[in-house]
Each structure stands twice: as structure tokens, then as C-alpha cells.
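Complex shown without one protein chain; remaining protein chains in place.
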Amino acid sequence: MSGNSFGQQFRITTAGESHGKANVVIIDGCPPGIALSEADLQPDLDRRRPGQSKVTTQRREPDTAKILSGVFEGKTTGTALAVMIENADQRSRDYGNIKDQYRPGHADYTYDAKYGFRDYRGGGRSSARETVARVAAGAVARKFLAEYGIEVVGYVRQIGDLIAEIEDPFQVTMDQVESNIVRCPDAACAEQMIERINQVRKEQDSIGGVAEIVAKNVPPGLGEPVFGKLKADLAQGMMSIPAVTAFEYGAGFAVATARGSENNDVFQMVGDRVVTEGNRHGGMLGGITSGMPILLRAAVKPTSSLSQPQPSINRRGEAVEVSTRGRHDPCLLPRFVPIGEAMVLLTLADHLLRWRGQCPDQFNTYYS
Amino acid sequence: MSGNSFGQQFRITTAGESHGKANVVIIDGCPPGIALSEADLQPDLDRRRPGQSKVTTQRREPDTAKILSGVFEGKTTGTALAVMIENADQRSRDYGNIKDQYRPGHADYTYDAKYGFRDYRGGGRSSARETVARVAAGAVARKFLAEYGIEVVGYVRQIGDLIAEIEDPFQVTMDQVESNIVRCPDAACAEQMIERINQVRKEQDSIGGVAEIVAKNVPPGLGEPVFGKLKADLAQGMMSIPAVTAFEYGAGFAVATARGSENNDVFQMVGDRVVTEGNRHGGMLGGITSGMPILLRAAVKPTSSLSQPQPSINRRGEAVEVSTRGRHDPCLLPRFVPIGEAMVLLTLADHLLRWRGQCPDQFNTYYS
Amino acid sequence: MSGNSFGQQFRITTAGESHGKANVVIIDGCPPGIALSEADLQPDLDRRRPGQSKVTTQRREPDTAKILSGVFEGKTTGTALAVMIENADQRSRDYGNIKDQYRPGHADYTYDAKYGFRDYRGGGRSSARETVARVAAGAVARKFLAEYGIEVVGYVRQIGDLIAEIEDPFQVTMDQVESNIVRCPDAACAEQMIERINQVRKEQDSIGGVAEIVAKNVPPGLGEPVFGKLKADLAQGMMSIPAVTAFEYGAGFAVATARGSENNDVFQMVGDRVVTEGNRHGGMLGGITSGMPILLRAAVKPTSSLSQPQPSINRRGEAVEVSTRGRHDPCLLPRFVPIGEAMVLLTLADHLLRWRGQCPDQFNTYYS
Partner (left out) sequence: MSGNSFGQQFRITTAGESHGKANVVIIDGCPPGIALSEADLQPDLDRRRPGQSKVTTQRREPDTAKILSGVFEGKTTGTALAVMIENADQRSRDYGNIKDQYRPGHADYTYDAKYGFRDYRGGGRSSARETVARVAAGAVARKFLAEYGIEVVGYVRQIGDLIAEIEDPFQVTMDQVESNIVRCPDAACAEQMIERINQVRKEQDSIGGVAEIVAKNVPPGLGEPVFGKLKADLAQGMMSIPAVTAFEYGAGFAVATARGSENNDVFQMVGDRVVTEGNRHGGMLGGITSGMPILLRAAVKPTSSLSQPQPSINRRGEAVEVSTRGRHDPCLLPRFVPIGEAMVLLTLADHLLRWRGQCPDQFNTYYS
């Protein structure tokens, strides 16, 4: 299978579960000569790390990346790059009834139905623990894309009914995002979000939200007809993240109520560059980048694990009450941001390589 | 590249553009022994066909499928199946200024940026003409899935601000859908939609909408961690369709305002089957089917081609006014339904094969 | 599945069988801007065509290529390119006992075992008829590679115990190869080969041989560790051709009796180019091209279809005598040459694109 792989030219393959020895990612096709050390991976891993603030789970994992191969004298060699993040806590514990129970909203039942049994420790492969490998790979893509000035920044746009006011999504900086623990660039709204999360936690509940991700300085020409459209690959990447239930780019669902005359962005020249007046098309036309910044959004459901007891069944079909111990994120959004960014980074790196392989003249013209 | 391929085990590869000789699809991995003739492909092709009603474009293409290979004595052989749909109208026409103009909302500019030039006749490969090949392949998948009782039905949920009332999406039948020309099972709303489309057409404008697609009798166990989640592959499939700008399944974007305690569907037994009380999870948990029906939605933007003049630029960067002749769909939704269904059918066929290859015991237990 | 696909960046997918309507190939990833018309495909198709000379089968098929998509105004567009070759002769015939018999050396039994039944007309998908699609695609690759001066020439080295004397394989020209009907550049040996084939045909028998293929002006750097080594992909390509039973490159099996001290080719400079003194390494080291010409060989078994009666069994396990009517090639080698070349061309085109996508600096340096 290649269910555990993503991308074609910049192709990652991951393995690892919640309580195995380690999570690992292999990157196949990374260009040679990119300066890379383990320190480059740490900032994004730290942004994703559990226990980073009072609005996240209080579990603690150091999440230190070890580069196993593919880097020599500080540079990528062009051969397969492997990164491992060991799981700090593999203690065998008493999982009690959990091993037989089907936690609501989780993949316990579906894994059993698919495979016949499951690694019940912390959700096994269905745990969001696996995203640590994506984030490590995304950090490599970030370094590569930086060579072309391409930047990807994500932030929390909405938690519950609290919606941040963002004057211009394309002006949001990483510093603004990182200036508060919910990663929302609207400082006032961020305060309310933090309060809301704390309240939800006290109520032994959880809450969902929406993240927005922007990619800037993307060249026109990325994406391939017809199934490899960039919007399709971005959608796959984002929707492959645990808890994501919806994806849109540009005007997204709002196109439903729009007329063509208002939805079409008008082309014009600014200097020698083709631009559009607005950006309802979210930076992609025909699934290929237009050179305008990319804008996308993903909805993240409220954490399924709750401290409050929930009714369910066990493997034998008997009614049970599920109570999960309380060290879960009451809201996934703050830690989701770097994961979402990683999938965007990986998708862009992949398509940049594909474009420059197939159409070097256009590539070279653009970057000359 | 494999930008023109979709799926792994039931894998399609398509080629063809608006004004080439033909569109063609190769299906690799279709199981042997499925009864199949060209007549089986026609109903879905007819549902997608231009000129089918007064709310669609008045262009006329017969869209007759020719099976080139892979069927013998009325049954699939298990070897590569190829289907060709010839383009009826390849007359060379005067494309006038179109060849140099960048039509707003279209891929003219992005194709030029990517490849250096483009086949400007009718949009070339970026034309929705290519979806004819997907629909033909989807009809093959439909026949295969029918052997397992799996059914896929789509319909129009919304056009502009007109939203159909659907009591239970999972009870909507193909007959209801096909009972009117907009493919909306709410008959009263359908009337309004038809009126709206006519009005929009008169205004030389276009309008967007939302389609909803349901899959029933889907076994639990389809989908693969972590990038091959069914929700991710469905998203890629749907988002790869021209004009689709958003995707959601189950509660979709509504999870943003939900608490975990309300969003989690409760497991229970009905007879010897595991079911959930509600279906906010849209039939997938951890990206793997739960055995509950699948529900998804896609937003489709208003047709970019408008009869009214629109400002734009040409290849040389000069300001121009674009007017496209009036035989375009004023609303894409009615013809979108079979295309959306096709992508769902293809995704399910693919994952059914993957599951029964990797986990035959679970597969056989379920279907015994 | 992707059993019907070959390559990654320059990726072909084929469909078609002996007696279906047509054979078709889709090329995904072909660079834009290559001058291409149907006339470009014909020379290689003619070299493969049945009925071309007295040493081949006397069946006649025009094998005319039709480009269905991907070419506009005489140039490839960069989007999916499809080529169709219709099967001239699809008359339904009386296949008599053939439909139940397992012809010795053929895939009748293995297809039945795999799929449960088979298209028995002319071997169905297992017929060498499918190679017509490869040759059409190979001709496209040839045009692309010509832009870089890369040339691929194959010829017959051996038929039975007749072994051509070739002073320097790297000097053999296409003209020499095409100067006789067995495609052997040793004119004297070619005469003997023709005589041998005629004799074999009279004896209602068939005979095997060895083809040799050379690729010149190949840049150093093609091929990827570790499974994507060029030698591995070439081997897959060649071994995927019907009737091929052995593959070797450079010294091939002769390395078994060699000492390292004699087998290692010595590096030296000629001008500013790195070359080796000999070329026992066949142009690849570590599975990556060295810049020296590539040399490979493939063994082709004697045609399995014989006019003389052969003992076998039928589907019911009963002993039968198989007699196939006499219009088969008594020796496959003359028509094999363009097919083998096609697989080499496709493999090189694929790896050239992969290299220039991943390592543009090295690519550009070499070709500057």
C-alpha cells in the first residue's frame, strides 16, 4: 500500500504509533545541498509539542528529532532522508477497560472492524501522535521552499463561535501567530479563546474550531491536471490530519451563494506581474497556482476524548461507560497549526519539484 | 507523473481535452467477471451530458462510450479496461481573441504560466469536458460495488441561497433525484432552483451551489492510515473536479462550534451490528468507514464563463474585454451530480479492493 | 493496480489486447513544447509491424497511430498525451478448440488460473500485440531525448548459434541495423540468420536469440538509489516484454568468472570529461549512469506458437493436441528490436526528468 506515503517527488512515508518505540519519516526525493540539522526541525516540533502551554494537554514529551540518514556535513545528500522521534513514554500501563471499549469519536471500532484487532494503547496508529513525523518532514520542506522565498503561515481563525478579525490574512506573520498560546493573530480574540478553552476544560468538555493557512510567494504553475490539481492534493493533505472534517480554499463554501460576475477575480498587470484584483480564487485556477497567495481553511472537530463519562459499547457489544483520564487537549487548534502548515509545505515542495522537472524553461524564467 | 491517475488498486488514468479527438480512461485493477457493456456506461454519461435540459448548456454531444479493451463476452477480464468517448465537435473554429485572452476564473493564465503555452480551444485539458472519462469509469465502479449492495446517490442541496429541505439524506433515492432537471429531491425547492437558474441566465450571469453525496451499505473497514484515510481520498477526488472549492463530510465546518459532548456519536448495538445514534461523523472515524452511511458535501463555484463582458488582460498584458459566447451552463450543479458520484464510487471501489487484499478475514467475515 | 504503468515522471499506462477494438497508451508527464505529429510515431511502428518482411509473420496490420490528446498545433502541451492504434482485424472467427486449450509456452493456463477465465482470441492481453502501444510511446520519448542528443539503437546479436561479429557496439548506426530484414549489423551473419529462420519455418519450428541495445550520449547522473537504479528499471522494462527470459548489461554474466582487478574499469580524463578505459560496467555504476554509453542484452525465447502439433491439455484437464495456424513469426528477434529500444527510451526519458527535477544545478551544468 501507499496509504502511509504522501507526495510524488518530495515523497514522505511515515510509521509509528502512540506507544511504539518511535515515529519515523523517510523523505524520498529531497534535493541535495540543503543545509539541514536536527536543530532546524526543532522549532516546528516544539510548536506541535504536548505540554507547551496551559491550553494544551499537560502530557510532556520532549519530541527530539534524530536524523538517521540523508544528511552529510550539514547538507542533504539527495538520498533518502530519515528522521526518528522516539516516544518518551512507553511504560506498560494498566489500560483497564479501555482495551475493550470503543471510545466515542475515536477509531477504536473502525480499526477493529478493519484489522480484526488493534493496538489500544493511546489509539495506536490512529493517535495524533503520528503527526510528529509529518511536522519533522514539513520542517525540511520549509527549508527547501525558503530558498525560493516561499513562506507558509497558519493560525487559528475560530474557536467555537469566537471568530478572529483578520484584516488581511496575507499580512499575518509567524511572530504574530506565536505571540500567544492559542496561535491567533487577533490578540483580543485570542484572550477570549484562552478563556473559552479553560471554561470548556472545567466543564470536562472540548471544543472545535477553524484554522486558516496562507502560502506566500508561490510561483504560478504548481499543480497538475487533472487529479493532481494543487487544490486536490492540498485537500488530501489537510483532510488526512486527524480530526479535520472540512476543507476549503479561497471563497470556499461561500461560492454557493455567489454570482459568477462577483466571484471571478479580474486579472490585471502590476509591473510585469499578472495579478488579480481580489483573491476569491485562493491562489489557484484550474487547480494550478496563479502566483497570488494561497489561502485555505480546515475545520477541526472538538477532541473526542472527554473527562466526563460517555455511554458506549465494548468489543462484545455490551453497553459501557467510557471515562478517559484528563490529560487531553480541550481544544486541538493551537497545536494543529504547525501540523496544517506541514501538509501545505509538503504539498508545495512536491509540486515545485514536479514543475521544475517537467517545465524547466518556465521554472527558470520565473526564477531568473 | 501520475497527476492523471486516481486510486491505487482500482486505478484510473485519463487523457483528453475539450477539442482533441477523444477522451479516454484506462482502468487498471478492475476485478474480472463483472458483467459490463457499453450500455452500462450510458445512463451516467447521459446524466452528465451537455444539452440534457433547459437548465444546462445547449451544446450537444452524444457522449457515446466505446469500450476499447478489457471486456470479453460481456464480462471484464481483469486486464486493463479502456473506454473512449469521442469528441463530436472538433471543427476548427475562429477562436478570435480568445486564444490570447485570459478569461477570468479560468485556467488560461495558469496553464500558460505552467507550460509556456496552451491549447486554447474550449479550455483544453482544463475544460470540464475531461470529466466525461471519470463518469465512464465511475459507472464501472458502480457495477462492481453493486455486487456488494453499495449504492452512491448524489443530489443538489443548494443553489444560491435556495437550500433544499431533506429530511433524511440517507433515504434519498436515485429516482427522486432524477425526477427533476436540477437533480434536487425537494420538489418545491427544485422549482425555485429552475426559476433562479433561468433568471441568472437572462442576467448573463451564473450561480454556484452545493451538492450532497451519500454512500449506503458501505462496510466498516475502508480507508487506510495515515494519508490514505478515506476522508482524505474522497476529498482529493471531489476537489479534483473543476469548479469545486470546498469539501466537508458529516458535520463538516459545523464542528467548529460544537462541543465534544455533542459532536461524539454514541455507539450502540442494533441486532449484531454496531451503529451510532446520530451520524455527525459522516460514516468515517479515524478516516476509516464505520459502517454508517457516508455523507459529504462539495461547493461548486458559479460558472466562470459569462455572456456579459468582463475586464481582463491578454498574453501581452494588455487590458481587454472578454465576452464568451452564450452556450455555457448558467449553473454547474445539475450536471455535477453524476461527476461527484463518480469520484465517490471510484474511491470506494479502490478501498474495497485494498481492504480485501490486506484483510481478507475481516472482509469475508463481514460479507459472509 | 499499476501493473499497466511504467515510469514515474514520464509515465506510460497502456491498455489493449489482440482482438479488442484498439490498443491505447496514455503518457503522463511528457514535457510541453516537443514537436510531435502522428508521422513521428510511424517509423518505429513500421519497424515493429507484422508482415514487414519474409522473416516475420505474414499477418498484416497497418498499425496507424492516432493521437487522441495532448498535442496542439504540432507540439506537446504538457498534459496527458494519448495515442490509439486500432486493431484492423477484429472479425469474429471460429477459434475452435483453441478457446479451451492451453497452448504450450503461452499464458493461456496462467491467465485462467489468475482470473478464472480469459479472452482467448489471439492471446488477449498476453499477446505481443500490446507492445504496439509501448513502441508508440517510445517514439515520443525518442523525440524528447533527441533534444539532448541521446540516441538509442538496438540490433540482433544472436539467433540460434549464429552470433554476429560487432567490432564496436557503440558505433552501430540505425542505418546499418535497418539495412537488412533481420536487423543485424553484421551483413554476412545477417544472411545466415535469414537462411536459418527460413529453415526453421520450413521445419514448422521457431528459434530464439539475443538482442543488444546501446544508448549513446547519456549524461552521468541518471538512476536513483536504491530500488530505482537505472539498471533495475531497465531490467524491469526489458523483462516486461513478452518472451524475454534474461537481461544483462555491460559484462553481464561474464562477471562471474572475472577478478575485480580486471572487471573494474579505470577512470581517466579525456579533455574535461570523466571517462573509463573500458566499459565492462555498461555505462552504470551504483545503478547511476557514468556518462559512458549504456550496453545491454536481452534473450528472447523461440516463438511458442508452432505449426507442428504439440501435446497439451485443455481446461478440463484432458490431453489434447495443439496445432496453431501458421502465420506466426518463426523468430521474434527482428521485430523485437524496436520494442526493446522503446523500453530503453522510456526508461531514460523518465530518469532524465527525475534528475532535472531533483538536481537542476547538476543537470544545467552538464548541459550548459
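In order of appearance the chains are A, B and C, and numbering begins at 1 in each one.
Quick note on the criterion: a residue touches a chain if its C-beta (ideal position, glycine included) is under 8 Å from a C-beta of that chain, and two chains touch if they have at least 3 such contacts.
Here the structure is a predicted model, which is why all the values come from computation and not from measurement.
Colleague: Check the options A:Gln42, A:Ser69 or A:Asn314 and report the residue that touches the missing chain.
Modeller: Answering carefully, the residue with contact to the hidden chain is A:Ser69.
Colleague: Which of A:Arg11, A:Lys229, A:Lys301 or A:Arg335 sits in contact with the chain that's absent?
Modeller: A:Arg11
Colleague: May I ask which residue of A:Gly78, A:Gly105, A:Pro242 or A:Gly291 touches the chain that does not appear here?
Modeller: Result: among the candidates, A:Gly78 touches the missing chain.
Colleague: Touching the hidden chain in the full complex, which residues of chain A are there? Just list them.
Modeller: Interface residues of chain A facing the absent chain: 1-5, 8-9, 11, 13-17, 20-24, 26, 28-29, 32-33, 66-70, 72, 75, 77-82, 84, 114-119, 121, 124-125.
Colleague: With the missing chain put back, which residues of chain B would touch it? List them for me.
Modeller: 8-9, 29, 31-33, 78-80, 225-226, 353-354, 356-361, 363
Colleague: For the chain that got dropped from the picture, name the residues of chain C it touches.
Modeller: Its contact residues with the unshown chain are 1-6, 8, 14, 102, 104-107, 109-111, 113-116, 125-126, 130, 158-161, 200, 205-210, 219-229, 231-240, 242, 244-261, 263-269, 272, 274, 281-282, 284-291, 299-306, 308, 310-313, 317, 319, 354-355, 358-359, 361-362, 366.
Everything below uses one rule, namely that only the chains that are shown with their structure count from here on.
Colleague: Once you find the CA centre of chain A and the CA centre of chain B, what distance in Å lies between them?
Modeller: 26
Colleague: Taking each chain's centre as its mean C-alpha position, how far apart are chain B and chain C in Å?
Modeller: 38
Colleague: Provide the list of chain B residues touching at least two other chains, using ranges where the numbers run on.
Modeller: 1-5, 8, 14, 114-116, 125, in rising order.
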